[in-house]
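One chain of protein is taken out of this complex; the other chains stay put.
Chain naming follows the written order as A, B and C, and within any one chain the residues start at number 1.
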Amino acid sequence: MTHPWLPNLSSKEDILKRMGKTEEDLFSDVPKELMIKGDLNLPTRRSEYEVKLRLKELKEKNVQLKYPPFLGGGVCPHYVPEAVKFIISRSEFYTSYTPYQPEISQGILQALYEYQSLMAEILDMEVVNSSMYDWGSSLAEAVLMAFRINGRKKVIIPELINPFHEEVLRTWTEPRGITLVKVKPNEDGSLNLDDLSRKLNEEVSAIYVEQPNFYGIIEDNLEAVVELARRMKVVTIMGVNPLSLSLVKPPGEYGVDIAVGEGQELGIPLNYGGPYMGIMAVRWDAKLVRQMPGRIVGKTKDENGKQGYTLILQTREQFARREKATSNITTNESLMAIANAVYISLLGKNGFKELGEEIYRRSHYAMRKMVKELGLSRTFQGDFFEEFEVNLKNYDKVHEALLKRGIHGGLKLSDTSSLLCVTEAHPKKAIDEMVDVMKEVI
Amino acid sequence: MTHPWLPNLSSKEDILKRMGKTEEDLFSDVPKELMIKGDLNLPTRRSEYEVKLRLKELKEKNVQLKYPPFLGGGVCPHYVPEAVKFIISRSEFYTSYTPYQPEISQGILQALYEYQSLMAEILDMEVVNSSMYDWGSSLAEAVLMAFRINGRKKVIIPELINPFHEEVLRTWTEPRGITLVKVKPNEDGSLNLDDLSRKLNEEVSAIYVEQPNFYGIIEDNLEAVVELARRMKVVTIMGVNPLSLSLVKPPGEYGVDIAVGEGQELGIPLNYGGPYMGIMAVRWDAKLVRQMPGRIVGKTKDENGKQGYTLILQTREQFARREKATSNITTNESLMAIANAVYISLLGKNGFKELGEEIYRRSHYAMRKMVKELGLSRTFQGDFFEEFEVNLKNYDKVHEALLKRGIHGGLKLSDTSSLLCVTEAHPKKAIDEMVDVMKEVI
Amino acid sequence: WDEPLIFEINRTKSRRQGILIPKEEIEEDVSIPDSVRRKEIDLPELTENEVVRHFVRLSQMNYGVDTGMMPLGSCTMKYNPKSEELAQDITGDYHPLQDVNTVQGTLEMIYETQEWLKEVTGMDECSLQVPAGSAGELAGVIMIRKYHLEKESHKDEMLVADTAHGTNPASASMVGYKVVYIKSNEEGLVDVDLLRSTASERTAGFMLTNPNTLGLFEENIGEISKVIHENGGLLYYDGANLNGILGIVRPGDMGFDIVHLNLHKTFGVPHGGGGPGAGALCAKGEMTRYLPYPIVEKAEGKFIMNKPERSIGKISSFNGNIGNVARAYVYIMGLGREGISEIARLSTLATNYLIDRLKDTKLELKSPNRPRKHEVVFSAKKIFDETGISALDIAKGLLDQGFYAPTIYFPPIVEEALMIEPTETESIETLDMFANALLKTIEDAYSNPDSLRRSPSNTAVGRLDQTKANHPSTVTPSYKVEKLRLLLKNDLILK
Partner (left out) sequence: WDEPLIFEINRTKSRRQGILIPKEEIEEDVSIPDSVRRKEIDLPELTENEVVRHFVRLSQMNYGVDTGMMPLGSCTMKYNPKSEELAQDITGDYHPLQDVNTVQGTLEMIYETQEWLKEVTGMDECSLQVPAGSAGELAGVIMIRKYHLEKESHKDEMLVADTAHGTNPASASMVGYKVVYIKSNEEGLVDVDLLRSTASERTAGFMLTNPNTLGLFEENIGEISKVIHENGGLLYYDGANLNGILGIVRPGDMGFDIVHLNLHKTFGVPHGGGGPGAGALCAKGEMTRYLPYPIVEKAEGKFIMNKPERSIGKISSFNGNIGNVARAYVYIMGLGREGISEIARLSTLATNYLIDRLKDTKLELKSPNRPRKHEVVFSAKKIFDETGISALDIAKGLLDQGFYAPTIYFPPIVEEALMIEPTETESIETLDMFANALLKTIEDAYSNPDSLRRSPSNTAVGRLDQTKANHPSTVTPSYKVEKLRLLLKNDLILK
């Protein structure tokens, strides 16, 4: 037998002979009764072409939509430039490992340093790690971090928190006895500061706010939140859609302690759930930095004074500290961080702003069209970025009608409520067509 | 204005200022009356995403076939492995130029040397150039080469020559007064040696044979052809489908002077007409080598005795010899030669043979099924490789019926004749389905 | 070469952009009030060419499996077949919250992958929601906790082998367990007697890799399983080392209750410079009820997303790293039953071949007569004692010979450890070259230690100043900090 991925398959006997051993010798320590008998119930090997045909078959079982779905909920359809795909397809990057040997890993180290630096500018925060799994896990780690810092067990979150991230937060923190307390929204969907003040006390470890929140609504008084938190020595955590920071104030300007977010919207495909890209950043404060999980790349010099990059502050990590580590994370989302870095570099100062504005305009166009032409209402009236909610009489009916035309509408929040995401990936004619179809059934 | 491909667009004025010039100064030598006035009638610039949407729109105007078309005629559908695509997408290769500076072009030079070497093994000939445009142009160049060698103007070609290549041959050689004489086929489709003997005389510059010929038929007596030609000092040119050489004798074994052929079937997509890959090789004979067109890479050493590769025998080429060059070719198909090299390396000794056998088997299966189940006949009865012809009552009717099911049948040779190509890219069920549909209309 | 930082390429600061934003004619103003509006941002301004060239050059300063052998122990740096990239076709453009009726093909792929992983692990159910191995571990430990809570058994200790990966204790500790280490015996295996005396009603579980990080198969696994289960504990399998037994023996058959897999190790998904990977978390019997969701199931000919009855919830926000699950799917399909059954045989063969090639050196080996599985850990202590050349120096010496270095100083129970995992995808020729390079480095340790201590010298940079890198007054984690340092004339201390 021969197989394209197994070079020594056909010379196994020769090699064993050279060693004076048999294959049985190599497994003599495995109890006979445990060994697999007979064939595994797996398909027979396929040639690459047959694999491709199988994938094609599967793809044909998926519905080919006419436009990207109008779905958000934390990740959104965007156009990923070819240059981004090209760079992360460079196999020196994608087949490499965590750069524990910096001398022959300068490429990925510098690229990750650049990711950290670019994200630092976007967030306006000094220290960004080189990735967590996704927004949800970044948030969970941030809360665990706050717990390590102040030992308190209550965490305040907004009622309009993204429920997907909230669930991850619960899964990770519940075992440590951390409880979540929710703050009501105002009528416009923003955080109700009175309710927040009421719930804030000395048992509170951290306050988490989202910008924008799950309904896409832009929080307009986060200065007050941070101020309140500071008085109670509560750790402030801000979750951001980094793309929204093209238009709205970054976490650094508010002086928050920790920022988390999702990098998917900056050059990463939807991937039916992942890989995504958990952003995590902290202020320039040793207490925060030393409690931050994840890998960080820093700049230094080599023996000859030449500039170079290396992993820093590794004493926080699991392989060195074991049970005392700041996190168990090892495999992260490095390649996605590079995708972010390439995409942000391509956008640049001007493109980043233009993209934010175009998304803002298109999503507002869609919302206004639905309100005007379909007479739909919104539960919360605040200004929003990219995502917005509308009330429908019958979500399912609309959804089915749209699907029939190859259009996937918004996310079902309830039988009468839909959350839509509109980005630069949705041409005007896609929006118009969606509204037209909706008109027919509403 | 700013454009992603034009770095100095926004700083044009600054740069001009640094030079103390205006843009008008730079074009002061262009007569005013010739200068373009107003806008060119071109579309407005599109963003990359808009380009992608336009391409998608165009693609949707094409018919999405269920299986690769059963079309040959010199190029055939095949599976191109991902590893091949991956390698020729390495931009150090595809954005590079003809390796005139060997010191920083060793990669492409070695890759081309490997192409030459791998193709030399397949053809069993010593000297292979690093590509012509396609089979047709290789053939034309071979005939011009023969003309340079012996100054004679008659060229013998088989009646069953590939007509697409024949036309290229005519276009290129007619201006030089070269005339083509055709040799009849035997009943089985092979070359009629008697007819050949009759037409062979001292005015003949070259004999061209194809293996297999346009009807896919394997020539079984090429020794005799070469022997006849040798007696008359006629240059022998053999056109080959290199994939068929997995099963049939290579040109080198026959001792032909020049081999030409098409590399498309070894790892190059159909590309709706090109890029393809013209193969050209000659025997180890100075007279032939010095008259060969195209670039050749050779092995040598550097000043420190280190092995290296460089372009050789460049005195044949146009940039040095101008009107006395062996050809005007400059841009060739280097990257496709590398695709060939990667694909042949992946196949290896065993895979190459297996592939040939699988294609042989599938195409024979298809032919026999049509003969048995549909009662179709073949004009020529000889053994064939990959392509075969069948007689139909009504090509158009069958073609339309197949197209309706998303199947593209063979090539129309006449109202009652179809040339089919069956390769490893056509699963058995595709063949079966085609025959079933044909059954309905025959 | 030196490649400037991306911020420093466009030195004339002219206005450039690397991609055009599509624009529709829509009459909408951006009406964000000034109080929340972003003012400034310092991002590069570059054309596509500048960005591409920059990152292409960076890539060339990086070493991956496509460049050469990466014998990193416990990392399973195997070749990643190019066809895996085809899998993006059924994942890339799909939103995780799409109506399941629109993604039946993708769900079928996930379902099949689950089925196949169940088969190779011998477990009853698998969840692919965990985005990496350590996330799987975390989820596994949370499952253990939840299970015991529901059983109302008070358990606060997690047993961990002293050869375990650092993630094991870290995961246990994240969930609030007290970590109790089980020291290995002389042979490098779990000391079953010690285990027996340590295990108690406080024991929530035992986290184990088998083969362990020394590459040794825990042959007493049957007994270990018995001890743990008798104490009401659960046996947890760290799948990082599965490559050493894949196709030979299954965790499920060895008595493990929960297994996490690293699809980026054992199942050929590329490592991406540290990630993304993909994980799987599999469980047996009652434990399947606690798995993270969604799990894809088949109901009336349709694929649906299901949540196990007592599921611990979600460990990442959506469906897991499905893009990489699809790569593993291609990998398993390409190998098939025939290929999968050879993985452990061939990776084990490679390891033991290397041991054979290195047996007459000063490298030392615990239990030299036991066969290794996927990896082997040598001690360079003798060399260090005799020449002052450390495991680190040896690692750097290998870099100069065109190889990536083995894992060093792990596991901690071996002094001057060199942990080597060749995998089944390195040819015998490459194994020989690697052995020769290591032999030459050892020779150099004796004949030319000074130059070895200064290695690597053929690399983009030499050994880096780690003190400067980590010192509060010089630590530089971003360009923003560089700029601040310049502005504050270096008076920026991390405190």
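Note that contacts are C-beta pairs under 8 Å (C-beta built on N, C-alpha and C of every residue); 3 or more make two chains touch, one makes a residue touch a chain.
Note that the structure is a prediction, hence the values are computed from the model and not measured.
Peer 1: For the chain that is not shown, enumerate the shown chains it touches in the whole assembly.
Peer 2: Counting the whole assembly, the omitted chain is in touch with A, B, C.
Peer 1: Where the complex has a chain not shown, which of B:Met232, B:Val289, B:Val371 or B:Val441 is the residue touching it?
Peer 2: Of the listed residues, the one touching the omitted chain is B:Val289.
Peer 1: Which is it among B:Ala83, B:Leu191 or B:Met370 that touches the chain not included here?
Peer 2: B:Ala83
Peer 1: Footprint of the hidden chain on chain A, which residues?
Peer 2: Residues of chain A in contact with the hidden chain: 2-8, 10-11, 14, 45-50, 81-83, 85-86, 91-92.
Peer 1: Footprint of the hidden chain on chain C, which residues?
Peer 2: Residue positions of chain C that touch the missing chain: 1, 9-12, 14, 16, 47-50, 52-53, 56-57, 60, 65-68, 79, 81-82, 402, 425-429.
The rule is short, and it goes like this: only the chains that are shown with their structure count from here on.
Peer 1: Counting C-beta pairs in contact, which chain pair ranks first?
Peer 2: A-C
Peer 1: Round to the nearest whole Å and give the separation of the Cα centres of chain A and chain C.
Peer 2: A distance of 19 Å separates the two centres.
Peer 1: State, to the nearest whole Å, the distance from the C-alpha centre of chain A to the C-alpha centre of chain B.
Peer 2: One centre to the other, that is 47 Å.
Peer 1: Among the residues of chain C, which are close enough to touch at least two other chains?
Peer 2: Each of 15-23, 46, 48, 52, 56, 81, 83, 85-86 in chain C touches at least two other chains.
Peer 1: Quick check: what residues of chain A touch more than one other chain, meaning two or more?
Peer 2: As it turns out, chain A has residues touching two or more other chains at 4, 48, 52, 79, 81, 86, 89, 91, 346, 350, 424, 427.
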